[in-house]
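Just one protein chain is left out here, and the rest sit where they should.
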Amino acid sequence: MFNPETLIRKGLPKGHFKDVAARSFLGGITYLVVSIAVLLFAKIIADGAPVLFKPEAPFVDFEFLTAKNETLHVFDDAQGNRHQLPAAAYSQYVSQHEGATQFNEQTYSYSGGGIAGPIAGTALLTIGSMILALFFGVSAAIYLSEYAKQSPFIHAIRLAILNLAGIPSIVFGLFGFSVFVLAVPVITSAPSDRSLLAIPLLIGDYFLSFQGWNSSLMAGCATLACMILPVIITASEESLRAVPQGFRDASLAMGATRWQTIRKCVLPFSLPGILTSSLLAITRVAGETAPIMFTAAVAAKDDLPWQGLKNPFDLLSSQVQALPYHIYTLAARIPSSEFTQRAQYGSVFVFLLLVAFLSLGSMILRAKLRAKLKW
Amino acid sequence: MPHEDPQPPEPAKRFQKQGFSYENAIKFFFASNAGLTIVILALIITFLLKEGLGFFPGYQRELEVYRIAGLEFVDISRKNLTAHEQITSILNRSYYAEINGNCAHQMHRSQEASALVNAYSDLTGPTRDLIVNNSQPDSSPSPEMLTNLKKNFEKQKSKALSTLPPTPHLTPEERQALIESIRSRAFDATEDPPLVASLATEFAEAREKQVKPLERLRTTIDTFESAGSELSSLVSEMTGSVTATKEKIQHADILEKDRKTLLAAASGAKDPVEREKLIAAAHASLAEKPDIEGPINILMERRPACIAVHQSLKDAAASISTQLPNSLTQPEATNLLKVAHNLWPLFLADLEKTPQTINDWNHKTPVPLSTAISSFLTGKDWVTGGEWQDFYGILPLAAGSLMISIVALTLAIPSGIGAAIYVNQFASKREQSLIKPVIEFIQAIPSVVLGFIGILIFGTILRDLSLMDSLRWIPGFPIEERLNIFTAGCLLALMSIPTIFSLAEDAINNVPSAYAEAAEALGASRVQTTFRVIIPAAFSGILAAVLLGFGRVIGETMVVLLVAGNRIKIPDFTSGLGTFFQPCHTLTGIIAQELGEVPLGSVHYRALFVVGILLFAVVLIINATAHRFVNRMRQ
Partner (left out) sequence: MKTISTLLAAAMISVASAQTLSIKGSDTLGAKLVPQLAEGFKAAGNADVKFEIAAEGSTTAFPALANGTAQIGMSSRQVKDDERTICLTKGVYIKEHPICHDMICVIVNKNSPLAKLTKDQVAKIFTGQVKDWSEIGGTPGKISIYTRNTSSGTYKDWQKLAMDGRDYPSSSLKMAGNEQIAQEVAKNRNGIGYVGLAYAKTAGTKTIIIDGVEPVAANAKKYAYARLCYFYAPDKPSAEAEAFMKYIESDAGQDIVRKVGFIPVKDV
């Protein structure tokens, strides 16, 4: 008898080798990309992890995270022992060993101590810009998903969001510099010369002067918030739309107003989604260098941002160090030698660890969310 | 039981009638926040334009000063001088290529010997210096330290001696002798081992021998070189006077601006005393109009002399070209000579035209605004902060950005789309859950970290690779600069792969499953289905992914700032694929590098904003096109 089964199994189909070739070619490319990425991480981890971790308890070298950034002094003492001391410890050493000579002294800027300043600055910038961006972004998303009907206004908003999302970060830097650093209004008794417009206020000698906030934490936050706004709006709108229409209908049918519906029946259910996607936005805000280069960042600052302030507002109007800008300085401004590697790879490692935590967190949260919210 | 509607509270109703209500206020609040996006976009455009548009009149004025101060006139002669210097350089190179080529053997021997010694001192040098420094009479080190150091030194010495570079041109005996002499010499000896010195003399003697037969060529080159000296001194003489004129004009411009500011302030001042004061200050800063005609006339009077100098240079050049040999024994030398021969007629033609240009030049020719615009858009020089004249030409920057994007996209498109197809069509669930997070995590790497990796790790690896003999066949290898277009392109490729990957995967995912089912029902294999059905169906989505990847690449700043090499020059395309291994500068990089330094409101400052506008426009167009493709796919 003729068994159709054997016919099929008689041999491999004609195109089989082509199939295998195409498949393995694509697979090869994919795994090449993956392995390059993994190699990269491995290299940074191999060089950076020893800075942050140590073999004995408590396993983490908190000093690197909490110490201020200083110049590193490398020298030999009279016994031929090599010392590597950050500036403060060095001056202490010198005063303790009065009269002793230090041999072969070398100094490396930015290489001693830790990176507390940059970490604090980045944290402040991130928190500030996320507060602004979440506030405005979620409000905008509520409007778009809950109130908006087809209209030229909505069309314009969508177009604006689309375009804002594509603007290069350096253009945001230019924008932030020309608007927040140089042009936004402040209330002052002595308007500066470059003020675009000074309107005298009726109270006292004060003017509303359009002279900008200078390079400051506030200007940096505002610039970053503008940059991240379209991302937040899009993500929040998606989360809001994921809430089933039935929830709203039911609530409205019960006689609730639209605002009550949004507040009680839509926002609570979409909040986890919004927060998850904003974690990803945080990685972007924390990692950007170009927008803060001219609006907020400073290479060297010897106090933490909140130390030594006369009033709390000074925090907002002072410049800060930032981790990405610090890495730029470490890459471009100091030599790479065995003494500077600690600072260089350590900073990059810490930064990457931070980003990894945030994006891993968002991935896990998203997976949990998908599993939990099924309607 | 029918439920009776409770009456809504009165006040709310009354508000509603007038168009007010709590609800409407909330709605208005949200709407205004949504409108903020439009405001931000409008602000970006307004401020870019506000700062940027002032550039063109400012640049026009700079170009005008360039003309009326006579700098342009000097540049006519300077252009010829530069051409002369370039040809001299080529001839010299050819001459030395001939000499060095003919005694290549001796040269290699000498070089290898000194490379060997250098490699040794590189490794042991720091410790050696320590010992020497600490043994100085004025320092008082402890004996332990010296013994420690000496022990270290011995350790490093034996290590260094075992890892010396190869010396193919030296005989094994010579190598051995060299190593022995290094080993046995006192640690504080600074003079080279005798073999190095003797090889150097050997090389010098060989060169000496080569010089004799080339004497004629040498004299020819020297004659040519000295033929330019007259022009050179003329140019530097004129340079001094025109720069002085330029400074005077610029100073007057500044004072005039001050005066206007002061007067404006005066007209706004309420207090009459204050106003008087300001007006007085304004009058005080009233500059004397700088004398332009005087210096220019002196310059113009020198026209005949200038023409005569050019004429004599031309005559000299014409006679010298016939004295040059057509070929030499070394191929490289012959090549360079050929280049010189090819350049010669061009050089002569330029010199021929120069008197006409000099006579036609007039400092009163107006500089229209269009010149400023066109010289910005088509200018080949971006020279700022110089002593002579600033030029703002966008071409070198645009070319750099474009070249880097080409490299990045050439690498990222196949891998991004390939990975997307693989993950979506072929990969198992487990593979997907491995690959996707890794690629997504690449996206999260901050660009400055990639730049850091490029400058500290990748660039060096690439350069070391290019120095390997087995890779010499790759065009452009060995590369000159470790920071170049290719290095930056590779890192940007890594950066844009996630963008392209996730968007392309979305596009493939969005193809209705009915397509694939139908194809499979017709007996198509998986690969056939993928490439004949799914990819064509997802094509416009994939195209959009590529475009958005391009937008990401061209707008990236930190990687190119750190890794592209920052050479402001249109890449030299004559070197074929090797072009990709040259350094360049980019649109984004120049803003990041120079914005911090420029005085507010200066022409340079505004030029950077125009670059920003250009970037903005390019990215906007790319995005708009991409979204058109996405919409088409949706339909």
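Note that the chains take the letters A and B in the order they are written out, and that residue 1 is the start of every chain.
Simple rule for what comes next: contacts are C-beta pairs under 8 Å (C-beta built on N, C-alpha and C of every residue); 3 or more make two chains touch, one makes a residue touch a chain.
From a predicted model like this one, the values you see are computed outputs, not experimental measurements.
Novice: Please identify which residue in B:Ser114, B:Gln311, B:Gln432 or B:Asn509 touches the non-displayed chain.
Specialist: For the chain that is not drawn, the touching residue is B:Ser114.
Novice: Could you tell which one of A:Lys18, A:His83 or A:Lys301 touches the chain left off the display?
Specialist: Of these options, the touching residue for the absent chain is A:Lys301.
Novice: Have a look at B:Ser21, B:Gln156, B:Ser181 or B:Thr243 and name the one touching the chain we're not showing.
Specialist: Looking across B:Ser21, B:Gln156, B:Ser181 or B:Thr243, the contact with the absent chain belongs to B:Thr243.
Novice: In the whole complex, what residues of subunit B lie against the chain that is missing from view?
Specialist: Against the left-out chain, subunit B lists 29, 32, 85, 88-89, 92-93, 96-97, 100, 107, 111, 114-115, 118, 122, 126, 236, 239, 243, 247, 250-251, 254-255, 258, 261, 381, 383-388, 396, 460, 463, 480-483, 565-569, 583, 585, 593-594, 596-600.
Novice: For the chain that got dropped from the picture, name the residues of subunit A it touches.
Specialist: These residues of subunit A touch the chain that is not shown: 70-71, 87-88, 91, 105, 107, 109-110, 135, 185-188, 192-194, 208, 213-215, 218, 298-303, 307-311, 313-314, 316-319, 332-337.
One rule holds in what follows: only the chains that are shown with their structure count from here on.
Novice: For subunit A and subunit B, what's the span in angstrom between their mean Cα positions?
Specialist: Here the centre of subunit B sits 27 Å away from the centre of subunit A.
Novice: Note which residues of subunit A are touching subunit B in the complex, please.
Specialist: 13, 15-16, 18-19, 22-23, 25-27, 29-34, 36-38, 40, 43-44, 76, 78-80, 101, 103-104, 136, 139-140, 142-144, 146-148, 153, 156-157, 160-175, 177-179, 182-183, 194, 226, 229-230, 233, 257-259, 280, 283-284, 286-290, 293-294, 324-325, 327-328, 330-332, 336, 344, 348, 351-352, 355-356, 358-359, 363
Novice: Across the complex, what residues on subunit B touch subunit A?
Specialist: Residues 22-23, 26-27, 29-31, 33-38, 40-41, 43-44, 47-48, 50-51, 130, 133-134, 139-142, 144-146, 148-149, 414-415, 418-419, 421-423, 426-427, 434-435, 437-442, 444-449, 451-453, 455-457, 494, 497, 525-528, 530-531, 548, 551, 554-558, 562, 588, 591-592, 595-596, 600, 608-609, 612, 615-616, 619-620, 622-623, 627 of subunit B touch subunit A in their complex.
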